[in-house]
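I'd like to ask you about the structure that follows.
Every protein chain except one is present and positioned as in the full complex.
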Amino acid sequence: MTLLSALDYASVAVFALTGALVASRAQLDLVGFIFIACLTAVGGGTLRDVMLDRAPFWVTDPVVIAVAAAAAVLVFFAAHRLESRYRALLWLDACALAVAVPAGVGVALGAEVGWPVVLVMGMITGCMGGLMRDVVCNEVPLVLKQGEIYVTAAFAGALAAVVLAGLGRDGALIACAVVTFVLRAGSIAFGWRLPVYRPRPPRDGLR
Amino acid sequence: MTLLSALDYASVAVFALTGALVASRAQLDLVGFIFIACLTAVGGGTLRDVMLDRAPFWVTDPVVIAVAAAAAVLVFFAAHRLESRYRALLWLDACALAVAVPAGVGVALGAEVGWPVVLVMGMITGCMGGLMRDVVCNEVPLVLKQGEIYVTAAFAGALAAVVLAGLGRDGALIACAVVTFVLRAGSIAFGWRLPVYRPRPPRDGLR
Partner (left out) sequence: MTLLSALDYASVAVFALTGALVASRAQLDLVGFIFIACLTAVGGGTLRDVMLDRAPFWVTDPVVIAVAAAAAVLVFFAAHRLESRYRALLWLDACALAVAVPAGVGVALGAEVGWPVVLVMGMITGCMGGLMRDVVCNEVPLVLKQGEIYVTAAFAGALAAVVLAGLGRDGALIACAVVTFVLRAGSIAFGWRLPVYRPRPPRDGLR
């Protein structure tokens, strides 16, 4: 098993856990858990594959679906043991982001596209599964929480991989995972954030 | 006309009716009705086709668009005659699900993919059009109503088709439609449902 396929499996399993946690918040049944878990797990990678004109990775390797379903079943029967499902969701989502971004970058590096496209594919793979999960379940997307470092972490990780790609693919992917996780974890644990847009004149036209 | 293309047309027409009913709830104009009807009617099948790397079925057969538009016009001028638009929506949606799942399964069976992928394609074709309709119109997705048998019905129908596929395609597709409809109808009419996730400790961390 290559590093790249290990990253793909890991991101599927961890994103599926986050999807099932959101499903538990919506109090769905077991099949609903599996549905949201699969959507979250394969959403970003599927978009990446469709845009690079590859068959979606779960079509060529259906084991992925079994992994996501197993994660959903686990959460259905064990989520009540968690002290705080929201903390678990945040941290699992950070881990999933940190493996999904390099997975996306790795595939794009192999597809012979320009580096801006590699950047975007990393961000799509990392962010879109979670975004679909939140939009479908009517949650405020984690991606868009005010001032949280999320897309920024994906962007920085993908950028690190692009810069270091010349030194060998596996090293670049590991650097990407580390950069993404450190930035995202710093945002969760220490409240790191970027300055957000604030309308300068206090009363402003957009409502 | 084969059974498979009949299923495709039927699912387009009935999903378009449900899309137009949701548009009537949002009080859109006639073109808005047609837009939502088309989105609902072709959304699931389009996703399936893109993932199987086929041209979307309405690109190769634009009659589909005319069928969806006609359904939208019908609802625009006749919906006020319905006693309860919500009951009509529920039952039409159940019919559409019961034809769309076998349509998705049928196409996937012809695409030489593994059986887990056939299962997923049936569920995507059945559930995604309605999901897009509800997300775009800001309704709580029918797919995710607590404890309702919806994704489960699609799953059971697709599973029946996969199990029976050895006995001939048309029989498998009919079995799929029947299983899907019976489960979904039972949920609407008799309140059949699956146990939903309930957090065991009464006060729990996820807000």
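Each chain gets a letter, A and B, in the order it is written, and its residues are counted from 1.
In the analysis below, a contact is a pair of C-beta atoms (placed from the backbone, for glycine too) under 8 Å apart; a residue touches a chain by one contact, two chains touch by 3 or more.
Keep in mind the model is a prediction, meaning the values are calculated, not measured.
Novice: Of the residues B:Val135, B:Leu164 or B:Val178, which one touches the chain left out of the display?
Specialist: B:Val135
Novice: Out of B:Val31, B:Val163 or B:Ala189, which residue would touch the omitted chain in the full complex?
Specialist: B:Val31
Novice: Provide the residue numbers of chain B that touch the chain removed from this figure.
Specialist: Within chain B, the residues that touch the unshown chain are 21, 23-35, 38, 46, 50, 53, 55-56, 58-59, 62, 65-66, 76, 79-80, 82-87, 89, 135-138.
Novice: To test your reading of the contact rule: which positions on chain A touch the chain that is missing from view?
Specialist: Touch with the absent chain occurs at residues 50-53, 113-117, 120, 123, 127, 131, 135, 140-141, 143-144, 146-147, 151-152, 155, 193-201, 204-207.
In this section, only the chains that are shown with their structure count from here on.
Novice: Between chain A and chain B, what is the gap in Å from one C-alpha centre to the other?
Specialist: 28
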